[in-house]
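My questions will all concern the structure given below.
Every protein chain but one is kept in place in this view of the complex.
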Amino acid sequence: MRQAQETLRIATQGPGLYEITDAVSRWTAGQGITTGLLTLYSRHTSASLVIQENADTQVLDDLLHFFQRLVPDGDPLFRHTAEGPDDMPAHVRSALTATSINIPLGQGHLLLGTWQGIFLFEHRAQPHRREVTLHLMGD
Amino acid sequence: MRQAQETLRIATQGPGLYEITDAVSRWTAGQGITTGLLTLYSRHTSASLVIQENADTQVLDDLLHFFQRLVPDGDPLFRHTAEGPDDMPAHVRSALTATSINIPLGQGHLLLGTWQGIFLFEHRAQPHRREVTLHLMGD
Partner (left out) sequence: MRQAQETLRIATQGPGLYEITDAVSRWTAGQGITTGLLTLYSRHTSASLVIQENADTQVLDDLLHFFQRLVPDGDPLFRHTAEGPDDMPAHVRSALTATSINIPLGQGHLLLGTWQGIFLFEHRAQPHRREVTLHLMGD
């Protein structure tokens, strides 16, 4: 059993789902591990991780719009407004999705389903540089 | 440290929580590992994983009804309607719950709490065949 770690850096330009499947698969394939467990970890509290359909970009737009309606920017419920009207909603949307995700690896490939892609979900309006830690364990 | 992998297949008949605790526990117990980490992974974007109370089936019904009210079928917000009125809501309900879950293993048993059961959460109306990948690592 061996381990490998990497930090993926993603430059985001406003709210939305940024696909990282290719970058993650490429790094994983280069580690010489055929059976194992990949863990992805978002080092942020206003950007999260989601596994979603990557066949139709409308799905990604609809997902974004749903979370924007469920947790609207400027919601008067929130008292933490010092960092802008989109900051506290970004924290809630992160809590509602995932900070860490695992994907098993078999026969040298991530065992993603046919329609599954891996996405960083950016919740803030301003451009950000995001970090996703990759951790791989296996043989 | 060793690893084991398996694919669990679940035939679903419409929306609801399908308990897989027994199948998961049985497979885990047969791997000869006493201390370790089990990971469950749903290979779908319209069926997810939940750990929930398995003592009272009313809890499962209420959970289902909550998610159906929070993300209603046919919600006019959604533009991705080509796969039916329940498809996009299924993606959102999956994003709101879990694609992967870990359960530690100690003294040969999954360290589930007293009331915890493991469920596949089916979000689509039509029957489906679902796959949950099990990955176990330990000694």
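Quick notes on this structure:
Every chain is named by a letter (A and B) in the order it is written, and numbering of its residues begins at 1.
Simple rule for what comes next: contacts are C-beta pairs under 8 Å (C-beta built on N, C-alpha and C of every residue); 3 or more make two chains touch, one makes a residue touch a chain.
Just so it is clear, the model here is predicted, and its values are computed rather than measured.
Counting the whole complex, the residues of chain B in touch with the unshown chain are 1, 35-37, 50-53, 56, 58-59, 61-63, 65-66, 69-70, 96-98, 101-104, 106, 111-116, 137-139.
Interface with the hidden chain, as seen from chain A, comprises residues 1, 3, 5, 39, 41-45, 70-71, 75, 77-80, 82, 88, 91-92, 94-96, 98-100, 102, 131, 133, 135, 137.
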